[in-house]
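Would you mind keeping the following structure in view while I ask a few things?
Every protein chain of the complex appears in place save one, which is left out.
The first chain written gets the first letter, and so on, giving A, B and C; residue counts start at 1 in each chain.
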Amino acid sequence: MTLETSVGTSDADSITVMGRDLSEELLGRHTFTELAFLLVQRRLPSAAETRMLDAVLISLADHGLTPTVLAARLTHTGAPESLQGAVAAGLLGAGSVFLGVVEDTVRFLDAIGEDVAGGVAREIEAGRRIPGLGHPVHKIQDPRTPRIYAIAEETGVTGPYLAKLRAVSAAHAKQTGRELPINGAGVAGAALADLGFPPGLLRGFALLARTAGLLGHLAEEINSPIGMRLYREVDERAKYAPPTGE
Amino acid sequence: MTLETSVGTSDADSITVMGRDLSEELLGRHTFTELAFLLVQRRLPSAAETRMLDAVLISLADHGLTPTVLAARLTHTGAPESLQGAVAAGLLGAGSVFLGVVEDTVRFLDAIGEDVAGGVAREIEAGRRIPGLGHPVHKIQDPRTPRIYAIAEETGVTGPYLAKLRAVSAAHAKQTGRELPINGAGVAGAALADLGFPPGLLRGFALLARTAGLLGHLAEEINSPIGMRLYREVDERAKYAPPTGE
Amino acid sequence: MTLETSVGTSDADSITVMGRDLSEELLGRHTFTELAFLLVQRRLPSAAETRMLDAVLISLADHGLTPTVLAARLTHTGAPESLQGAVAAGLLGAGSVFLGVVEDTVRFLDAIGEDVAGGVAREIEAGRRIPGLGHPVHKIQDPRTPRIYAIAEETGVTGPYLAKLRAVSAAHAKQTGRELPINGAGVAGAALADLGFPPGLLRGFALLARTAGLLGHLAEEINSPIGMRLYREVDERAKYAPPTGE
Partner (left out) sequence: MTLETSVGTSDADSITVMGRDLSEELLGRHTFTELAFLLVQRRLPSAAETRMLDAVLISLADHGLTPTVLAARLTHTGAPESLQGAVAAGLLGAGSVFLGVVEDTVRFLDAIGEDVAGGVAREIEAGRRIPGLGHPVHKIQDPRTPRIYAIAEETGVTGPYLAKLRAVSAAHAKQTGRELPINGAGVAGAALADLGFPPGLLRGFALLARTAGLLGHLAEEINSPIGMRLYREVDERAKYAPPTGE
C-alpha cells in the first residue's frame, strides 16, 4: 500500500507544507489565512482573495452565546483540563441547523442551475425554506451581508455564486411579496464558493472561524465562568415529570 | 442569574464582537489572525504582534500524517457526511503527548523562576524530559525554531519566555554535554506567552492552527482517500491473539 | 421558561431515574441493559425483550480494528490523559458508512411500505445498495444474522421489521439471481425496531454497544500500544507528492 499525501512531510532538516518549505517560504512571509487557503486549494491566494477570505472567516467567527458556545463552555465546566475537548464539543453542533446553511446555500445554488425563478418557485410551493434567506434576529437585513458584498466588489472576487444568491433573493421577494434578507451564513457560503472552495469543504471554514470564536469564549469562561451557574439554574428550575402511560 | 459576556452580541441591525461593530470595524479592516488575537486578549494586536502570531499559527498547522490527522481521516471514512465530527476527532488527540508541549514548556518556564540552571538540574536528576527540548525527527535542529526566533527579533516581540527557553537549552547542553534542539512546539509556546497569551489558552492556538491543517487533510481525503485503505491493510495484517491466563 | 424532563432528578435524599427511585427500585434489581431500555422507552422491558436487547448490543460491540477503533487508539496516543476524548473520537466515525446502516435499514423498511418487491426493484433499477444486505467480509452469511433471528424467535420478539427484512432479502435474491446475506447491522436495526425503538435512536444503541468495544480496545492500547507504531509506520511509508498544476 502506498499512502500518498500532498499536504505535508518532514525530514531531519525541513518541514514541507503543500510543496513549500515551511521555514523558508511560509513562516514570516504569509498569513495564517493564506495558509488555510493554500492547504485546501493547493495554491496561494492573491491579495484580493486573501482579503475576501479574511472577511468571511471574521464574519463567521462569533454570534454570541449560541448553542455550540454553550456546549463548549459546559464541557469546560466538567473537564477544564482538556481544552481540546471543550473546543471539539463546541464544533460538534456545527451541523445542519446552524452552520450547515453555509454549505446548503451553495448546494441549492448549484441545484437550481440557470432557472433561478423556477428553482425558487419549486421551494416555495413545496413549503421549504430557501437556504441563505432569512434570519431569526436580523429580520430586515443581516449586517454581514452588504459588507461582504461590498468587499467582494472592491476586491473583484464577486463571482457567479454571490450574483445568483442575490437573484434568488430577488426572485423570492417578487414571488412572495415578502423580503427576506440574505443571511450571513448564506453570503459566506456563496463567497467561499466564488473563491473556488468545493461545497464539501465550505462548512470547514465555518469550523475554522468558530474555533477562534470558541477560544474567545473559553478564555472568558476560564476567568468568568458561566457554565456552572447556568447548570445550577437549570437544575433548580427543572421540573421533573415522571413518565406516564406505561 | 446574570449571564455576562464580552465576546459577542447582536441585535436586529448589528453584530458586535469584543466591543467592535463587526461590519463597520472588523470586516475588510482586519485579518482573521488579528481577530483571533482580539478574541482572546480583548485588544487588537500591533502589526508586529500579528506577524508573530501568523508565524506561530503557520508553524503549528501541519506536521504530515500525524496520529491526530489519521484519526480525523479515519473518522471521515465512517462519517463523511459530518465534517465537524472528523475535525473534532482530529483535535481530540491534541493532548499531553504532542501539542501539550506548547503549554507544558511555558508552565515549566514559569515554574523554574529565575534559577534556570537549578530548574534544569532538577529535571535532569529526576530523569524527566524538559518540555520544549528534543524532537524525534528533527534531532539536530527543528527548522521552525531559528525562524521563529528570527521573526521575533525582527518584529521586536522577543520577550522573557523566548529568552528563557534559550537559556534552558544552553543550561541543558552544559549540564549534559548533549545538545537537544528547541522544538517547534516549545518555541511556539514561548512565543505565544511573549505575545501575552495565558498558559491555559496556549494549547488553543495549536488547536486553531491544526484545524486549518485538518481541513487540508480532509480536502485531500475527499479526493484521494487514505482512511479506508489504511483500515483494510491494518485489518489484513492484524494478528489475532486470544486472551490467555484466565 | 419551564425546563421539563422525565429522565432524572434528585434531591438531598434520593435520585430518581425515569420515575423510579434509583436506590430502592433500580440498583441491585435490574441490569444495565434494562436501564438503557427504560431510559429510551420509558418502561422496563420484559425478560424476553431484555434478552433480545442484550444480544443486539453484544452483536454490535466489536468488529476488530475498524476505522473507528483506530481513530480512538490514535487519539489515545496523543492524549492518554483524556479517556473521554479517545472514546468520543471512536464514536464520531459511527456515521453513514458503517453503523448508519442500523438506522438506514429500518428507514428503508418503513419507506417501502407493503410493496416489498416493488421497493426492492426500484433500488436495483436505480443502482443503489439496499441497506442491510451484503457485507465485505461475510460474503455468504453474516454469522450474527441467523443467531439474532433465532433469539428473536425463542423470545417471541420477532416483529414486522425482522420479517420484512427477510422478505427484502428474498426479493433481492429473486430479482437479481444473487444472494446477498442480511448483515449484522441490518438485522440489529430491524430487531431494535421490533423492540419498539424509534428510527432516530437506533444508531444510539450502536453507539452504546461500541462504547463497550472501545473500552476493550483502549484497555489493550494502554498495555500494548498500537497507535504510535501505526503512526510511525505510516509516517515512514508515506510518499510525499507535491501539489501540481498551479
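We take it that a contact is a pair of C-beta atoms (placed from the backbone, for glycine too) under 8 Å apart; a residue touches a chain by one contact, two chains touch by 3 or more.
All of these numbers come straight from a predicted model, not from anything done at the bench.
A.B. asks: Determine which one of B:Ser23, B:Ser82 or B:Thr211 touches the chain that has been left out.
C.D. replies: Within the whole complex, the residue contacting the unshown chain is B:Ser82.
A.B. asks: Which residue from C:Val17, C:Ile130, C:Leu162 or C:Ala185 sits in contact with the chain not drawn here?
C.D. replies: Going through C:Val17, C:Ile130, C:Leu162 or C:Ala185 one by one, C:Val17 is the residue touching the chain not shown.
A.B. asks: Which residue, B:Met18, B:Leu35 or B:Ile130, contacts the hidden chain when the whole complex is considered?
C.D. replies: For the chain that is not drawn, the touching residue is B:Met18.
A.B. asks: For chain A, which residues reach the chain that was dropped from this view?
C.D. replies: Residues touching the hidden chain, for chain A, are 64-68, 70-72, 74-82, 85-86, 88-89, 92-100, 227-228, 230-231, 234-235, 238.
A.B. asks: For chain B, which residues lie in contact with the unshown chain of the complex?
C.D. replies: Spelled out for chain B, the touching residues are 1-6, 8-9, 16, 18-19, 42-43, 79, 81-82, 84-85, 88, 92, 234, 237-243, 246.
A.B. asks: Please identify, in ascending order, the residues of chain C that touch the omitted chain?
C.D. replies: On the chain C side, contact with the omitted chain comes from 1, 3-15, 17-18, 22-24, 26-28, 30-33, 35-36, 38-40, 51, 53-55, 57-59, 61-65, 69, 82-85, 87-89, 91-95, 137-141, 143-144, 146-148, 150-151, 154, 184, 198, 200-201, 203-205, 207-209, 211-213, 215-220, 222, 224, 226, 229-230, 233.
Criterion: only the chains that are shown with their structure count from here on.
A.B. asks: Rounded to the nearest 5 degrees, what is the angle of the rotation relating the C-alpha atoms of chain A to those of chain C?
C.D. replies: It works out to 180 degrees.
A.B. asks: Just give me the whole-number Å value for how far the CA centre of chain B lies from that of chain C.
C.D. replies: 35
A.B. asks: Report the inter-chain centroid distance for chain A and chain B in whole angstrom, where each centroid is the mean of the CA atoms.
C.D. replies: Whole-Å distance between the two chain centres: 22.
A.B. asks: Quick one: which residues in chain B touch 2 or more of the other chains?
C.D. replies: 64-65, 82, 85, 88-89, 92-95, 230
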